[in-house]
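Below: the structure, in structure tokens.
Heads up, one of the protein chains got dropped from this complex, but the rest are sitting where they should.
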Amino acid sequence: MNTQSLRSTAAQANVDLLVRFQAVRAQTLALIEGLSDEDCVVQAMPDASPLKWHLAHTTWFFEVFVVEKFSTNFRPFDASFKVLFNSYYNGVGEKFPRSHRGFLTRPSLATVRQYRAVIDDQIAVLLSAKSGFDTSELEALVVLGINHEQQHQELMLADFKYLMSLHPLLPAYRAGWPLITTVLPQQRFLAFGSGLISIGYSGKNVKRYAEFSFDNEGPEHQVYLRAFELSNRPITYGDVLDFIDAGGYQQPEFWLAMGWDIVRLHGLNAPLYWQSHPSGGAPGWFNFTLRGLCPISLDVPVPHLSYFEADALARFSGARLPTESEWEHAALASKDQGKLIEQGNFLEDNLFHPTVARTAGANQSPSQLFGDVWEWTQSSYQAYPGYRSEDGAIGEYNGKFMCSQYVLRGGSCVTPRDHIRSSYRNFFPPAAQWQFSGARLARDLP
Amino acid sequence: MNTQSLRSTAAQANVDLLVRFQAVRAQTLALIEGLSDEDCVVQAMPDASPLKWHLAHTTWFFEVFVVEKFSTNFRPFDASFKVLFNSYYNGVGEKFPRSHRGFLTRPSLATVRQYRAVIDDQIAVLLSAKSGFDTSELEALVVLGINHEQQHQELMLADFKYLMSLHPLLPAYRAGWPLITTVLPQQRFLAFGSGLISIGYSGKNVKRYAEFSFDNEGPEHQVYLRAFELSNRPITYGDVLDFIDAGGYQQPEFWLAMGWDIVRLHGLNAPLYWQSHPSGGAPGWFNFTLRGLCPISLDVPVPHLSYFEADALARFSGARLPTESEWEHAALASKDQGKLIEQGNFLEDNLFHPTVARTAGANQSPSQLFGDVWEWTQSSYQAYPGYRSEDGAIGEYNGKFMCSQYVLRGGSCVTPRDHIRSSYRNFFPPAAQWQFSGARLARDLP
Amino acid sequence: MNTQSLRSTAAQANVDLLVRFQAVRAQTLALIEGLSDEDCVVQAMPDASPLKWHLAHTTWFFEVFVVEKFSTNFRPFDASFKVLFNSYYNGVGEKFPRSHRGFLTRPSLATVRQYRAVIDDQIAVLLSAKSGFDTSELEALVVLGINHEQQHQELMLADFKYLMSLHPLLPAYRAGWPLITTVLPQQRFLAFGSGLISIGYSGKNVKRYAEFSFDNEGPEHQVYLRAFELSNRPITYGDVLDFIDAGGYQQPEFWLAMGWDIVRLHGLNAPLYWQSHPSGGAPGWFNFTLRGLCPISLDVPVPHLSYFEADALARFSGARLPTESEWEHAALASKDQGKLIEQGNFLEDNLFHPTVARTAGANQSPSQLFGDVWEWTQSSYQAYPGYRSEDGAIGEYNGKFMCSQYVLRGGSCVTPRDHIRSSYRNFFPPAAQWQFSGARLARDLP
Partner (left out) sequence: MNTQSLRSTAAQANVDLLVRFQAVRAQTLALIEGLSDEDCVVQAMPDASPLKWHLAHTTWFFEVFVVEKFSTNFRPFDASFKVLFNSYYNGVGEKFPRSHRGFLTRPSLATVRQYRAVIDDQIAVLLSAKSGFDTSELEALVVLGINHEQQHQELMLADFKYLMSLHPLLPAYRAGWPLITTVLPQQRFLAFGSGLISIGYSGKNVKRYAEFSFDNEGPEHQVYLRAFELSNRPITYGDVLDFIDAGGYQQPEFWLAMGWDIVRLHGLNAPLYWQSHPSGGAPGWFNFTLRGLCPISLDVPVPHLSYFEADALARFSGARLPTESEWEHAALASKDQGKLIEQGNFLEDNLFHPTVARTAGANQSPSQLFGDVWEWTQSSYQAYPGYRSEDGAIGEYNGKFMCSQYVLRGGSCVTPRDHIRSSYRNFFPPAAQWQFSGARLARDLP
């Protein structure tokens, strides 16, 4: 290929990237459709951020890491935003405390929308530029920014759900209830043999976009697995109900010591968002969803489990949580690999709640590995062998959280479909419940 | 007077009351002019409420205690508001936790404005009605509601100031700075002799409106005072600076034990809102005001002292805080009584910050007894001898707070001028700083 | 009287004082008879001190304020004790944090006993000395030290009771149960007229020792009282049971707001040390005492009420707590004044728990004003008019605690009989329960 055609190809790639950039940016705005300025400014707890902050921070990421770097004559949209909308990048100046994000009544939501539009234009200009700099670095950073924004799309919904759950009237984020009437597959366990396998990002992963992975997904490396089996489906509301009815929240033998302390301290008797008697309603278990309060549906994968609850449910079932290696191996071994992500229930499906699997899964494939609920693994979030974080502020992205967190896999009903991969490692502290976190059972084989 | 003319007089009184009602209600709305919906929804700390909540709660008071009681065919504006906008009246159903007021993104500010307008109309109808019920009770409750709303006007400004102080950019509530260049009177102490005096609400108080007092201001009762003297002016910024420069925040001998514990726990070295070096600015002491950050002005009465700071400043000066009886006696004994309130700096003056006394005070009258800053007294907030709280929910207004709080007198630059009286007892916990609370020195006489 | 005889009189006074000093010191040691070194070293909570610390601190007081001042060639028993056993006198060097007193496993109890003996000898030498210095100041400080030690005798028992209550086996401090079978007088209210009365230490108080008062008891001053009436007896266990059975711990209308918050936060349903079902025992209410766990006795004055509980019980009974002026006036007005203290149940009676009044009280005298239980008054602990604290470290004794505490009067079953006076002002924060604090009802008269 000659230079000219190389340049054309690069230019076309940038056009494609611009289209994707704009689609993701539009998706973010679509998530706040119908919400008021007031809905977008309030912070529900230190771990959850206001929607407006998410809108601004994702834009800040593009401004600071892309526009500031590649634009000639860069002038910030507003110099104060560098502090106000930084999240945790110690390398980018003094950060504003996380728990204070809800005090930012100014700038207004209207100004933040304008900020988004201006930065969008600047990115478009950069991506359309003939050259003048190394476009591969530009592209890499834009792709990183896109993935970063997709992460925040998911957080926006989890955070807003938490906020609405604190309102005495339990308002619905989206009205109506899209009934999906399918039959849950009977629980079966699928067997996997022992051996040395390979996991981590490699280009051979189950995915839709090939070009990107976070640094924590690599390097690809070998792991020796014992023989094990994995459930064909996630833990459901019905499974939790069995646990509750068997007194599971009252019996320490099912719980990790730290989990049991939390159960007793807060007097827990069900997962987050469950309530046994809605005021003035019928008896039975209800749960708060992004579509309002509704009765639990037994066959649906259950979200909002803590690691402790997931582990206790597994112990109660005579099983255990899978390791992340086992989970990833099962995904790579699936014959239906190409359809696993397509069939999942993701953000773009606009359900914002798990559902029963829409296809029952082939005989030997686990259903709903991707989408619906993130699946807690028993694996602590650690560096892979040979891992090195990137230099500079970008390097703060993942490595410094590698302590006392646990890995979740597969994405959820509020994850963008394009965002997930089989090598994708999400992570949260074991007590976290406000994410769409479920689990799937595993067992040792002799 | 015949029955006809009695009715006319009552009708005229109601017309006057309606005019006053409408003026106070309009004043409340004027306070949020220029603020956004976002500014009005956020809660800065558990003790401070969102502006929208104040707007709704003061309206709730009129709806629940007046409209619901006197309207035939009462229908609530929105049934859920009875819980959402209750403050602490245990007698009026389940209350919504104080620290959760900031989660009420719904109803919107627009709906709350509409709520205000609807209840205003209903009150207007009731006050304009020919009769049908005991108008004296109606009037009493409307007057109570007006006074209640005036209290919240003051809280709105204190609460909003606190919120803005948490914003990294320290936004001003009102722009510009109305310079007032007067000379602070030299500090002198005015003497008062011993004897049995009378304090408490009696109809003989220094006031502008005669018809009303809170239950905690009575009954009128006798108190024996020793001879004492009182400073002619409040404690100023300059006085605080002397204390700081003398190491007052480092020396336990000036402090009550509980205050000293707070000083050490938080490492305090100046009152709330003071900062020694604004970023990028000149050295020296600055303080945050409702007009933004500005250098301190030595001759101005200092607001935002805790009881502990006021007490320590007095001890440092070889003086003490006055009792509330002494303060009230001094107000009643003043020759300028008629002008004391007129000359004060109050909410209606739109300064929202203390100033040097605009008139220097006659020879024997303390200046600025009313307005500018509330003055901490050394008196614990207790029931007066013979006090009985009213029955029912209205009775929860004052009595149940009579523990571990201290009395402040005289009103401040964010108090409505019509709201204050010489018998008026404000009260806050001794550590509270976010109100416009200052102090005045007293000394024993032999 | 000539100089010689003056000196003789002074010498005789010193002999008497030495006898009294030694008796009080011996009483302190008697309180730990039968306890182990281990019992004496442990700290149960930050507000309670280990017994060993009390033994050492009271000795420290004599060493630092008396021996160090008056001994020629003073050498400290152990230089480190000056810090280790200081309590809160900021003027005497760096203090050791209160909550760390339980970490002082060294010096041993044996060493502390030796410390006591050495300082006792030094005091004896000083009091026996012919002269050489102003003996009146020496005597005044020894008397202060005696009174200080008596205060700690009471604290020792309250603190140790709290420690034993945390032991799963609820050990008794003293074995056996001295039954006293008397009849509780029927509740009557005794009337007192209005007028200007005098309170505060004056030499005319109800007392056994005339020569001493704490600075906070003066100066004597005039107070105007409205007409009131006072119950002839303290609140009893039976009164509390009525309150419990009427749902008093579930109804906010009886409680001060701050008290209600505590009730809900801790889920209180009875006073401290009450339990409804001892393990393996009969149903009914029991309470832990210094003689072990035993069933409640309805006619006995109830100890360990918080101010909030005392106030709620009064409100429930259609009454109120008396002011400290009312209480003191009632004591001074009693015809039986001479017997009031003699008949009370005090430390020297070795019961360590309240009992029914042993004499029923004359017709017009309140029974058990002194001894059995301290009585909460509604009065905040404030300086009397004209009060000035003493200079230097001794002056830290009382004044700096004059905030957010409430006055109790009359002494209890763990107060030394010689220690109490009608003008005596004890004080604790309103939530404190671990002292022997009860209450007596008062009512307004028209």
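Letters A, B and C name the chains as they come in the text, with residue numbers starting at 1 for each one.
The rule we apply is simple: a contact is a pair of C-beta atoms (placed from the backbone, for glycine too) under 8 Å apart; a residue touches a chain by one contact, two chains touch by 3 or more.
Quick caveat: nothing in here was measured; it's all calculated off a predicted structure.
A.B. asks: Of the chains that are displayed, which are in contact with the missing one across the whole complex?
C.D. replies: Hidden chain, whole complex, touched shown chains: A, C.
A.B. asks: So one chain is hidden, and I want to know which residue out of A:G34, A:G193 or A:P385 touches that hidden chain in the complete assembly.
C.D. replies: Going through A:G34, A:G193 or A:P385 one by one, A:P385 is the residue touching the chain not shown.
A.B. asks: Kindly state which of the options C:Q12, C:T105, C:Q250 or C:N269 is in contact with the chain not pictured.
C.D. replies: Once the missing chain is taken into account, the touching residue is C:T105.
A.B. asks: Would you mind spotting which of C:I32, C:A56, C:L84 or C:V240 touches the chain that isn't drawn?
C.D. replies: The one listed residue touching the chain not shown is C:L84.
A.B. asks: Any idea which of C:P168, C:G267 or C:P446 touches the chain not displayed?
C.D. replies: That would be C:P168, which touches the missing chain.
A.B. asks: Using the document's contact rule, name the residues of chain C that touch the chain not shown here.
C.D. replies: Within chain C, the residues touching the omitted chain are 36-42, 44, 52, 80, 83-84, 96, 100, 102-106, 108-109, 163, 166-169, 171.
A.B. asks: State which residues belonging to chain A touch the missing partner chain.
C.D. replies: Touching the missing chain: residues 88, 90-91, 196, 221-226, 252-253, 255-260, 307-308, 311, 320, 323, 378-380, 382-383, 385-386, 400-404, 430, 444.
As a working rule, only the chains that are shown with their structure count from here on.
A.B. asks: Touching chain A and chain B alike: which chains?
C.D. replies: none
A.B. asks: If you average the Cα atoms per chain, which one ends up farthest from chain C?
C.D. replies: Chain centre farthest from chain C's centre: A.
A.B. asks: Compute the distance, rounded to whole Å, between the mean C-alpha positions of chain A and chain B.
C.D. replies: 48
A.B. asks: Just the number, please: Cα centre separation of chain A and chain C in whole Å.
C.D. replies: 61
A.B. asks: At which residue positions does chain A touch at least two other chains?
C.D. replies: There are none in chain A.
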